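Every protein chain of the complex appears in place save one, which is left out.
Coming up: chain A.
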Amino acid sequence: MADSLPSEFDVVVIGTGLPESIIAAACSRSGQRVLHVDSRAYYGGNWASFSFSGLLSWIKENQEKADTCEETEPWKDLILGNEEGIPLSKKDKTIQHVEEFCYASQDSVEDVEEAGALPKHSTSVIPTSSEVLEEASATTEEECVPLDGQSSGVKGEETSPESPSENNAKCPDDHNSVEVTSLGEKHSDDVTSDQSVSGTENEESTSIMDATAEPKKITYSQIVKEGRRFNIDLISKLLYSRGLLIDLLIKSNVSRYAEFKNVTRILAFREGRVEQVPCSRADVFNSKQLTMVEKRMLMRFLTFCLDYEAHPDEYQAQKDCKFSDYLKTQKLTPNLQHFILHSIAMVSEADCCTIDGLKATQKFLQCLGRYGNTPFLFPLYGQGEIPQCFCRMCAVFGGIYCLRHSVQCLVVDKETRRCKAIIDHFGQRINASYFVVEDSYLSEKICRNVCYRQISRAVLITDRSILKTSSDQQISILNIPSMEPDQPAVCIIELCSSAMTCMKNTYLVHLTCSSVKTAKEDLEPVVWQLFTIVTETESEGTGASVQKPQILWSVYFNMKDSSGVDRTLYDSLPSNVYVCSGPDSALGNDCAVRQAEAIFQEMFPSEEFCPPPPNPEDIIYDGDGTQAEDPRFSNESEANPETLPEE
């Protein structure tokens, strides 16, 4: 694998987060020779998602004290007299205050390791010493579990739903035979959900459970063993169905690399209770919690918001006062005001003006109904798939990919003040005309004038949904307004196992807010309002019906928010070096897409940004040439993609 890297490119992209990946795809698509590198072993940077063991390694890495490695600068010998080097940062310092907690029972934890997709056999047919080492390091060690790198696979443990003998059995949640079924798709989400309770039991637990009503408590060893079922996003976002990212995915056809599910519920938290917010026309009419009068009020107001611009008289007088005050004047019950302010407009009570509130409400309503009953989509396997999809697109058009590849420095020509090359960790000089660098790769020296904000994050694995309904397969979003003056509003996204982000009978809960203090301080008050921790006694007496979901495992951390940094604040950066920011704290992805497009247009003003590629379906190789269009990949609304000439 000691393939050598070419040393001439048009564009070098450093970092594989969403904006960098979009830029790489756009450049490659427009015929540029692109080298895309990341110093990490995985795609996505802070946009990545991890399996459970992957996340544990990530946690460990970020808890380790940044060892002050002495600043050796071997690149100095590699640059010429009329050049100057701008060293890049060696260690990612964007993550802080990582705190991990495990509440699931750890009784039987002995030799647990993550089970793979294949029946486990020793891979020792060709043992090399380095391989054995790698194997050992691949299993994650973690303080609370004595893990043994040498353990002999997954055998034992009758409770393992993954035991080799069952590996060939079908479980419907996986993607097999999918294509067939999904093409003929007829089912709605509701159908899925009604059956999934029983479905879950059948498929997963032939050997675990007798048909008890309550599923057994999930233990820590089960989480570890089923670790690859988890796809845990570092940053939690959703796609607005009319947002810039969806538009770009469709336009560029990158959407073919991913699959999506609708977010199924918008929730609100009022007076200590979680409730579902009716937001579509159908929801409002079907709602049991609203009175007839409320239904009318809400419909009237939402209809007005859809084209509020046409009725300036209704809001002009109050356009600069607070949206929350404006709502009070609109003949809405407190109940409805709460829904609109926090769950639909999702704006701050304290400082959002009427016009912005109306805009936000309108955006929400416009996104409604494009794909489903809520304005949002979630990518199966997590948000971390999206940057990778753009990377695939870049590679398909010839882009070269190197993970685990760090860059020592940028080489700048002293005269022209333009960057002309990079020197990588092997000391290889790679020339290019344009350089795109993610913010976290820039040294402290370059960023010394920049003042960064922080994002507070928590990820919980829980045993049940925050709002139990007939279906246990829901993807929900819940905004909790700030409760105290110094406390941030928190956005919660709860994912179910069919989003392919967590194992069966668990839920993955993401909490996000702009940081005021550390993640734990910011988010814990909200966590304890909604969740509880496993207690030994509780597990037997299942009497109480309104139980809070129990946290099985959780992690808190702060992430640097490098969005919205003014370029001129970066110290002495050559003009052909473009900086991409890490994830922002907003729910959508507009910021990243806007940034990527702006940078691309600056580099190549005359080129189209991510035009649709030729459709592989249009290249017909078999004789009869009667293939029908495959609706999964075609894009009805757009013009026909260009076709490759047939040979």
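For this structure, a couple of remarks:
The rule is short, and it goes like this: contacts are C-beta pairs under 8 Å (C-beta built on N, C-alpha and C of every residue); 3 or more make two chains touch, one makes a residue touch a chain; residues count from 1.
Keep in mind that, in the parts below, contacts and distances are computed from a predicted model.
Chain not shown in the complex: UniProt lists it as "Ras-related protein Rab-30", one of "Ras-related protein Rab-30", "Cell cycle checkpoint protein RAD1", "Vacuolar protein sorting-associated protein" or "Postreplication repair E3 ubiquitin-protein ligase RAD18".
Here one chain is not drawn; of A:Asn262, A:Ser343 or A:Ser515, the residue touching it is A:Asn262. Screening A:Thr94, A:Ser343, A:Thr361 or A:Ser497 for touch with the missing chain picks out A:Ser497. Among A:Leu78, A:Ile400, A:Val450 or A:Leu569, only A:Ile400 touches the chain that is left out of the view.
Looking at A:Asp10, A:Asp233, A:Glu385 or A:Glu494, the residue that reaches the missing chain in the full complex is A:Glu385. Counting over the whole complex, chain A has residues 1, 3, 5, 43, 51, 116-119, 121-123, 125-126, 128, 131, 138, 162, 167-185, 187, 191-192, 195-196, 198-200, 202-203, 228, 246, 249-250, 255-262, 280-282, 306, 365, 368-372, 377, 379-381, 385, 388-389, 391-392, 395-398, 400-405, 473, 497-498, 500, 613-614, 616-617, 619-622, 626-637, 644, 647 touching the chain that is not drawn.
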